[in-house]
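Structure in structure tokens, see below.
As you look at this complex, bear in mind that one protein chain is not there, while each of the others sits in place.
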Amino acid sequence: MTRLERHAGTIGVVAFLLLWETAARLGWRNPAIMPAPSEAALAALTTIPPGVLAAHVATSLGRVLAGFALGAAAGVALGIAAGWYRPVALVCRPVVEILRPIPPLAWIPVAIVWFGLGEPSKIFVIFLGTFFPVFTAAARGMASIPPVILRAARSMDVDGLRLLAKVAVPAAMPDIATGLRIGFGLGFGVLVAAELIAAERGMGHLVMEARQLGQLGISVFGIFLIGIVNLVADHQLAAAIRRTVGRWHRF
Amino acid sequence: MAAAIEISGLAKSFAHDPGPPVLGAVDLGIEENEFVVLLGRSGCGKTTLLNLVAGLETPSAGRILVGGTPVTGPGGGKGMVFQQGALFPWLTARRNIAFAARNRGVASAEADRLADELLALVGLAGAGHKYPFELSGGMQQRVAIARALALDPKILLMDEPFGALDEITRNEMQDELLRVWAQRRKTVVFVTHSIWEGLILADRILVMAPRPGRFVLERRIDLPRPRRRSDPALIALYDEIWACLRGDA
Partner (left out) sequence: MRARAAEILVPLAVLAAFLGTWEYAAAAGWLRPIRFPPPSRLAGSFVDLAFHGFPEGITIWVHAAITVQRILAGHALALALAIPLGLLIGSHALLDRMTAPVVAFCRSVATLSLLPLALVWFGTGEGAKIFLIGYGCFWVMLSATIAAVKLVDPVLIRAARTMDTGGWAIFLRVVLPATLPRLLSGARIALGVGFMVIVGAEMIGTIRGLGSLIMEARTFYRTDITMVGMLCIGAFGLAAMAALEWLEARLVPWQARAEAQTR
């Protein structure tokens, strides 16, 4: 690998930022409409105290983690049950299949009717965003365990709950892990939308409020913040998966 | 000698499958510590027969006695080795073997000790910490044999265990299996579709034909092991079995 190749990623990022910066500074775009990255960062860091910024991030993360935890727990549990016990599948599937195609954001109005404008409605929508992909992945994972694995277990006289807990669930873990990552990504996207529409804090709110105040630089900064936080969170999740399931499975 | 396995009038057909039964009414007696090879093309019922003995499937008719008692399900001193891919990928080699031992009530520490002993027996001492995907195909099947032995079975049922291996590895594994079998005498029922594999391994070869699955040729091989492929007696047997297999095409 040449030096150019090794640093290609960094060069790409720097080139991207420089291109944007020059474009904005040379006035190809009206700066009131498209601020340069440096101006955006400056505007945000000088006007918003770091504590407030941190609070926005913390609020958003708290919401997404709560919704994700609930959605993942419910999705994994129900998905495993539906993928393993046929009666559960017959009962769960029809309801899930009808609700699954509804985009999570479409639940926002109903969520507000059911839970009001506070935290529960946001967490509910994030919960839905996470639940469906995790449920689907877990059910598919359980259904696609190689038959020879199950036969091997049964040949050792393993059956019932022990077969489920010691063999089937571990065998489905790679699929479940993939589902968790997809579910987190969706939950995060839903979070931002929920915060745009109704919130007093959080990164989505920061972006929306800045626009209403005409501080587009802060909006741009907020968008960057959302991207970075999402990237870091996804990276953490991926690393956790690599440390556990990744020790015995190549994704 | 007492019969280790006694099969009488055994038949199997599947509900959703019309046509002749997968396994016709077959009779077979296998002596203790005998190495029996079931040979035939795909669909001749040899794996079904093995699964019935293992207790993984229930017969449509007839009965199977293992050590004098009827088979009602898995367990009860029957170890099974499958084609590649049947190790639990989330467990290390040692834990895969210990899983089988723990399963028959062996305490954790004792199971680990047994696993290490069996790893050494199959020539994998020191590879216990590896996950299946880190092992070659041949090594995976060594672990699979060790896992089956960890059940401390009276009989060992092997379902084309070397079918997915390249020929070089396969020949090595055959020698390896015979070496292990010499140390831990077991009754072995071994399913394969390789004629040479059968000739190298078996005390007795049973050639099967499909629909209904039945025995069409039975040959006892009394030659001492290790056997040479150039042995004229084996070559004559090869020709005879090949003619029999080709005839039922």
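Read from first to last, the chains carry the letters A and B; within each, the first residue is number 1.
Just so we're on the same page, a contact is a pair of C-beta atoms (placed from the backbone, for glycine too) under 8 Å apart; a residue touches a chain by one contact, two chains touch by 3 or more.
Just so you know, these numbers come straight off a predicted model, no measurement behind them.
Q: Please provide the labels of all shown chains that the missing chain touches.
A: A
Q: Please identify which residue in A:L18, A:A106, A:A165 or A:A240 touches the non-displayed chain.
A: A:A106
Q: Could you tell which one of A:A44, A:I149, A:V220 or A:V245 touches the chain left off the display?
A: Of all options in A:A44, A:I149, A:V220 or A:V245, contact with the hidden chain holds for A:V220.
Q: Counting contacts across the full complex, list the positions on chain A that touch the omitted chain.
A: On the chain A side, contact with the omitted chain comes from 4-5, 8-13, 15-16, 33-34, 90-91, 93-95, 98-110, 112-114, 186, 188-189, 191-193, 196-197, 203-204, 207-208, 210-211, 216, 219-220, 222-224, 226-228, 230-231, 234.
Quick note on the criterion: only the chains that are shown with their structure count from here on.
Q: When the centre of a chain is set as the mean of its C-alpha atoms, what distance in Å lies between chain A and chain B?
A: A distance of 48 Å separates the two centres.
Q: Which residues of chain A touch chain B in the complex?
A: Within the complex, chain A touches chain B at residues 146, 148-149, 151-159, 166-167, 170-171, 173, 245, 247-250.
Q: Once bound in the complex, which stretches of chain B touch chain A?
A: For this pair, the touching residues of chain B are 54, 56, 73-76, 78-80, 82-83, 85-91, 99-100, 103, 131-133, 151, 157.
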